[in-house]
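Down below is the structure, laid out as structure tokens.
For this depiction, one protein chain was excluded, whereas all remaining protein chains were kept in their positions.
On to chain A.
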Amino acid sequence: MRTLALLLVLFVGLVSPAAAQEDRPAEAPEKLEIGISTDEIAISSDFRGADLTIFGAIEGYDPALLAQRKYDIVVALEGPKDNNTVRIKERVFGIWVNRRSMTFELVPESYSLSSTRDVETIADPAVLNGVGVGIQHIRLTPVGFVGDGSNLTEFRDAFRRLKESGGFYQRDPGGVQFISASLFKATVKLPANVPNGTHIVRAHLFRDGVFISEKALPLRVMKTGIEQMISTAAYDHSLAYGAFSVFLAALTGWLASVVFRKD
């Protein structure tokens, strides 16, 4: 019976690390509160990027630790998640061909990070990996069989580099500033090509390199304007959209043959 109970505890611990993490703030007195002025942003097609400001406060903080600047805050804006495939080209008979590929399961399309200082210096890589915060520490789980996994690092690095160079993944060490003792302001960048959908604002509190608590808020990004309407129609009413494209082309062709008729 004791073994069973122990197994059960182990099992719970294994399957729900999230639950285990949520237990921790109960021990630590500190809590994080954040707020954004809106839970929905409408952006037009000429959007060239913007800053999103998030206000927050540490509750139940230790004044002595705060004075020593032992608290660190990392705020991330995670875009909608999707499977992403990284491919590598190799030369085959002189031609560059996509050869090997790896698909990562449900990674955010965009990721904008803002922190009190460089995330890498806030906590140990193991801690950051556990929380999954920081461009270098986002969970990149390959889908399917990956062999001995020796090329996992290669594909993960390529993925992060491409996302960063494409402007989808951004970081701003110093983007989180304390405006009073425990009140802070975080500025995260919305990239120009911000994906449509539900984003999550996730704030993490670290105390002296230890992860304390996390707070998340949803943020809906809605693209507006004629271009978005067309895009929505193309995906949601694809048959009507296709038929209309053909109709428009046929009409253009017919008009041209009438207008420029020679006889």
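Brief remarks on what is shown
FYI, a residue touches a chain if its C-beta (ideal position, glycine included) is under 8 Å from a C-beta of that chain, and two chains touch if they have at least 3 such contacts; residues count from 1.
By definition in this document, contacts and distances are computed from a predicted model.
Candidate names were "3-isopropylmalate dehydratase large subunit", "Phosphonate C-P lyase system protein PhnL", "4-hydroxyphenylacetate isomerase" or "Probable membrane transporter protein", and the UniProt protein name of the unshown chain is "Probable membrane transporter protein".
Touching the chain that is not shown, out of A:A50, A:L162, A:A181 or A:A216: A:L162 (per the contact rule at the top). Of the listed residues A:N83, A:T121, A:T141 or A:Q177, the one in contact with the hidden chain in the full complex is A:N83.
The hidden chain makes contact, of the residues A:G35, A:G209 or A:G253, with A:G253.
Chain A meets the missing chain through residues 45-46, 80-90, 94-98, 101, 103, 109, 158-159, 161-163, 193, 227-228, 230-231, 234-235, 238-239, 241-246, 248-250, 252-257, 260-261, 263.
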